[in-house]
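Note that this complex is displayed minus one protein chain, with the remaining chains in position.
For subunit A:
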Amino acid sequence: MAHYDGVFNTLGLRDWCDAGKEDGPMTMAQLLAQAKGADPNETTGPLPFPSLDSLHDACSRIPQTREMTAGLERFFLDIKNSLKVVLDPITQPLSWMLDGALWLFTTIPWWVLIPMLIALTWYVSRSRAVTIFVALAFVFLGAIDHLEVAIQTLAIIFVCTGLCVIFGVPIGIAMSKNDTLQKGTIPVLDLLQTLPTFVYLIPLIFLFSVTESKLYGIAIILYAIVPVIRLTDLGIRLVDKDVIEAADAFGMTSRQKLFKVEIPLALPNIMAGVNQTIMMSLAMVVIASLVSAPGLGVLVLRGIRNLEIGVGLIAGLGIVLLAVMLDRASKAALNRVDVSRSTR
């Protein structure tokens, strides 16, 4: 006897319930109860929530919860092959880009690469303090033999952030122009932003081989693209309506309006989005090391796995250092484009 037998009996569904009765494998709860020597069908104890499992006890036609998770898994496995046919070629360039960037960054000798990166910092930030800080940080990372891994992480960040901007900004612009699209996209962005970072990896591991670089590339891009989309949308919507009206009154086409008015005026917001995107891809790059992403994350992972406290902490510090470098450099770039400043 189960708790909800009475319900099915009074509804007259007893025959229907028992018609397809077959003994499936026992659940863990049933096993435990059996081990304790109790009758698994006994109706003692408090009334359980009428969940699938407890209804199943009373009527075997009701599926158990484990069948739901199994069904989802089956569904994934079923569509896996056809999905792979489509997704594999589309995402293949990502693998090439990541592998190419990693190869490039690790092949260029350090005495060429580091000055180049410092020059790049100066070019985007035009700030002496930031440039000096970046130079010192590289020297420090080099001195403690973490330069190569840090450079690997940096290469991944560059590729992923670049792609986030390439895809995110147009999506944001489209959203700002179309309210329906915005309403449809926002829940997806919310989902991407709140989904636990590990969960990103689950469907990806099903789809792609763990050794492929695009696996972590996709995970990082999906996670980090959200702020640049949101802030592009917001930035363009916040452009002063009076200025837009003036642009209309002088007969600008929508293309002229977009490139001459809206994007330049939304640029501070878009840059803030890019800054956030960089920070988020840096956060994801550690988790991505679980699925073969090279870089500082691997050392952090080693620290956790083997309890090599020193290795993990130093690698963590290296990531913080990278984060501060990227943040300061992109913020300085943001300040430079800020329209409230007079010189450009």
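The rule we apply is simple: a residue touches a chain if its C-beta (ideal position, glycine included) is under 8 Å from a C-beta of that chain, and two chains touch if they have at least 3 such contacts; residues count from 1.
Here is the rule we use: contacts and distances are computed from a predicted model.
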| item | value |
| --- | --- |
| Omitted chain, identified by the protein name its UniProt record gives, among "Quaternary amine transport ATP-binding protein", "Histidine kinase/HSP90-like ATPase domain-containing protein", "Acyl-CoA dehydrogenase" or "Protoheme IX farnesyltransferase" | "Quaternary amine transport ATP-binding protein" |
| Hidden-chain contact residue, picked from the options A:M68, A:I144 or A:A246 | A:A246 |
| Residue of A:C17, A:V261, A:M279 or A:A315 in touch with the missing chain, whole complex considered | A:V261 |
| Positions on subunit A contacted by the hidden chain, ascending | 240, 242-243, 245-246, 248-253, 256, 260-261, 264-265, 339-340, 342, 344 |
